[in-house]
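Note that one protein chain of the assembly has been removed; the remaining protein chains are unaltered in position.
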Amino acid sequence: MSLPSLETLFVKPAILLRDLFPESARPWVSIGIAIGAIAAVAPLIMMYLTWIERKLIARMQNRFGPTRVGVYGLLQPMADGLKMLIKEDIAPQGADRLLHAMAPILAVAPAILLFAVLPFGRYLIAADLNVGLLYFFAISSISAYAIFMGGWASRSKFSILGAMRGVAQVISYEVPGVLSAVVVIMIAGTMSTVGIVEAQAQRWFIATPWGFVAGIIFFLSGVAEVNRTPFDMPEAESELVAGFHTEYSGMKFALWYMAEFLEAFAVCAFAVTFFLGGWQGPAVPFWVLTVLGSALIATARKLSLPVRVVATALLLAAGLVWIKEPIPSWMWFLAKTYALVFVLVWLRGTFPRLRVDQLMGLAWKFLLPMALINILAAGLWWFWRDSFIGWFLSAAILALSYWLLILANHPARRFEAALSSRG
Amino acid sequence: MSTAGELLEVSLGPQHPSTHGVFRMNAVLDGETIVKLKPVMGYLHRNHEQIGEGITYIGSFPFTDRLDYFSAMSNNFGLAIAIEKLGGITASERGEYLRIIMAELTRLVNHTAVTGFLLNDMGAFGTPLLYAFREREKILDLFEAASGSRMMCNYVRPGGVRQDVPEDWLKQAKEIVDHYPHFLDEFEKLLTENEIIRQRAQNVGVLSKELAVNASITGPMLRASGVDYDIRKVDGYSLYPRFSFRVPLGSVGDVYDRYYIRILEMRQSVKILQQALKDIPEGPAISPKGAAMGKAPRTFRPAKNEAYGRIEAPKGELGFYLVSDGSPQPYRYHVRAPSFVNLTVLEDLCIGHKVADAIIILGSIDIVLGEVDR
Partner (left out) sequence: MAFIGAGVLRGMGVTFRTFLETYPWGRVLLRGLRQPAVEGLVTIEYPDVKQKHAERFRYFPFLVYDGTPDNLRCVSCKICEQECPPQCIYITGPAKDEQGRPQKANGRTFPVEFKIDVSICMSCRICVDVCPFDAIEMDNQYELSSSERFGSLILNKQELLKPNEYFQRIKPTEASEVDARLAAKRPKPQPVFPPKAP
């Protein structure tokens, strides 16, 4: 039996497994396989996202990050998980215990559901819905309920303040988020995630004026929807202790974290799907990647020598086995997603958070008009799509409206003079 | 039932991530806007003044380290000046230079750290704070090499400093001081023009000139409001008149000005340090009278008198009021703590702003609870 190609590395075994069952049961089995795969992968993604975030932020702050548990702290997520599991589970006195317990579950469930329509690779999608894009927005907005439920059920002032902020924020940012995705539907002509990726075969949407603007708006509102710095109002640890999850502990607290990280990952993945060409990428030979990877491992000082030798050899062998193949689509997808995750972490490592009213102002006074104008720009671009005029017009409209909007609501103008005079 | 106008009372602290210790703000909120705010202090009261009345004058020095634990050297300096006034002690010239060097290094330490903390209060994930601490560590290393301790230095004495600095110390100090403007440039690049910080800090917690003067606010907070009052210039204590430096002033008096004043003050401190490190003379680090006093604290029995010594500590006017009854212990020992006095305007600054603003206003006041509660 020959090795499957890289492209179908995960699909082949799934098909083989499905074919073990009788014809009539196969649709159900393939659903089961998809659910099983997502349920297995999602917690892993979340655990290592925490590790990645801690490592990257630490490096931005001249620190090592976790190093004590396992090599490079690689077992830290496991240790954290274990710690969370054995912590006491406390519900405050007077809390609505049922809702208090339900809220984190309600937060995690949609975060995992989001993975269903994610096209991880050319053939790797759990459910290619023809309303994939709508599905994403519908499901991801459920988190507002969870946040409010958790905050309200905790019966704590900090929680309720955080929850109110959370609801206001999630609802506000949904509007520019959806409107920025409208242009994707317009140009791609479909709402299916696979269709959108395929529509970017010639040119990624980010490489057009409207796509660039829409991508940034989508990403920003995504960041705001998953409550991450600089938009982490509902949690706001310096003001509200921990916001809506102040009164959570143990595994429930871990679930909140899981929801946050999974949604963050999902937002990055959907931004890749909608604007960064999804799983498409230039046809770079696979062996280039293995050579680079093995060089990285061979020079990793903290690994023991046998591990380094074995890992390097394995990687090089893989490169030899699939020497003729390009880098597979799922690797491109993951690489792009993690690049966006890096940006997310980078933002968190750099910025303080905005204030509640400023946050709302950004959504309603800046992102929303920009998203609306962007629809016009995309239309113009499409109308003259084969000529220079479309590019020029849409870029000009967007730049002009950017300036006008800044002028209209830039609050800090008078300080320019004061600042420069102070020297 | 109408819910309109229903107020929410929130107790921020004494265990809260952003109250810089055990401090409590009882805030009354209308939505997120603060209508009333009552600071509650005293959780860290440690009897500092009473202890000072029970031990010798020298014995108070290690306790002053623990007043404002970010700027131990300045605190020592303040008490030393008060005792010198009381006992008519003069300091040796090298001692004065070393004290000024230490006090200005302390200012660098304090202002970088407080800027980092302020940014943490704004919600940055510790990055500016850790950059600040990275540089602070280098100066703390200097303190350790000179005094033997990084934070609780107990180094300055009436008449000079306890021990002369080790060899090479001045050279190391010069290296660090010369590098400091580069760090400040980087720090400013990260913060000063950041739009988010401007949005958060500008026009928030504006302290008017009149209120600042009436509430006897001192230090960077007063100067951010545009009042030209720096005790280094006004009193000209120690050898400060010998150095050329400017007193930066703010124009608005908001949180942003208070942040920026500190950056500018650090640049001036670097200037003073460079002059001091260049001009420092050889000689004894402590005058004979001071040395004798340090060796035998109980022989120091100043005549019945009183004295008030004050310095421009990083946080403001730090004053020590001593009354002697002729015994080795002071009859009355009082500390005029800048953090405490500056904190009194907290409510005036916060009313009408959001909860998030209250936190950064508190951060921009720059308090250390060890000094507030004493």
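As written, the chains take the letters A and B, and residue 1 is the first residue of each chain.
The rule is simple: a residue touches a chain if its C-beta (ideal position, glycine included) is under 8 Å from a C-beta of that chain, and two chains touch if they have at least 3 such contacts.
Small disclaimer: the values here were computed from a predicted structure and weren't measured.
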Specify the residue from the set B:E9, B:E186 or B:D228 that touches the hidden chain. B:E186
Given the contact definition stated above, which residue among A:A14, A:I38, A:L56 or A:A103 touches the chain not shown here? A:L56
Write down which of B:T90, B:S149, B:Q274 or B:N305 is the residue touching the left-out chain. B:S149
Given the contact definition stated above, which residue among A:T67, A:S141, A:T190 or A:S249 touches the chain not shown here? A:T67
Interface with the undisplayed chain - residues on chain B: 51, 55-56, 58-63, 65-66, 127, 131, 134, 137, 141, 144-149, 152, 154, 162-163, 166, 186, 189-196, 198, 294-298
Residues of chain A in contact with the chain not shown: 56, 59-64, 67, 346-347, 349-351, 406, 410, 416
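One rule holds in what follows: only the chains that are shown with their structure count from here on.
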Contacts from chain A onto chain B in the complex sit at residues 57, 60-63, 157-158, 161, 165, 229-230, 232, 236-241, 348-358, 411-412, 415, 418-419, 422
Please output the residues of chain B touching chain A within their complex, sorted ascending. 8-10, 16-18, 29, 32, 119-127, 130-131, 134, 190, 192, 194-200, 202-203, 248, 250-252, 256, 260, 264, 354-357, 359
